[in-house]
Structures are given as C-alpha cells and as structure tokens.
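All protein chains but one are shown at their positions in the complex.
Let's turn to chain A:
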Amino acid sequence: MQKVLIVDDEEVLRMLIEDTLEDLENVEIHTAENGAEALTKLSQQVYDLVILDYMMPEMTGIEVLEALDIEQKNAMPILMLTAKAQENDRSKAREAGARFFMPKPFSPMELLQIVEGILHENSEAL
C-alpha cells in the first residue's frame, strides 16, 4: 500500500486532487490543510509522495520543505503545485528539495499520470 499526502489550504483543491487520485489501486490518500499539519503527519510516517501547495498561509510550501530533514526529502518524491509558474520560484523550490512541479491551473488527468509514474518508479526501485 503506497501513501500519498496532499497539502493544500484550499479545501476544494484538496478535494479535487483526492478525487483525481481515488481510482489508483493500492494507494492511500492523506490530507493536510496547512504546513504545520503536514509536518506533523510527515514526522509520523513515511509517504511515497507528497503533493505540496506553494502558496499557503502561515507556512509556505518552501518553508515546509525547509523544515524537513535532507534524508526525509531524499527518501520521498515531492510534487509542488504552484500558481506561480515563474522560473525563479521553481528554482527556489528545487533548491529546497522539490523534484516535480505542476503549475496551477493543472489538468487532473495529467496529475494522475505524473503521480502514477512517480509511484510506479518508486515501487520499481523498491
């Protein structure tokens, strides 16, 4: 059973992503509505993928990444959802440890494909 954590402050978007991924087999979906909650969840267990929103109140996606250990970041792929498609934000996110990007607005089917790809790769690696 693979685990995916969705972190987004917008409830509708959480719902959208959750519903997009619900058909994946053997995948358990968790959600967090802000950075603090995400960090708590990340400290409790290992996820196979974290989908992280960039612009969140209280704590941005980058700040969440910065709070994580390097080992943790290396251990799990992070997909960052960003409304800011600018390149400098991307490089900031990349430096902080995000490996995948998805600009908002995104296509759920495309997201699904990417997530499937990442999870597949993960299981292959295992």
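In this section, a contact is a pair of C-beta atoms (placed from the backbone, for glycine too) under 8 Å apart; a residue touches a chain by one contact, two chains touch by 3 or more; residues count from 1.
Just so it is clear, contacts and distances are computed from a predicted model.
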item: Chain not present in the shown complex, as UniProt names it (candidates "histidine kinase", "Lactate utilization protein C", "GerAB/ArcD/ProY family transporter" or "Nitrate reductase subunit beta"); value: "histidine kinase"
item: Absent chain, residues of chain A that touch it; value: 10, 12-13, 15-16, 19-20, 23, 55-60, 83-84, 86, 104-109
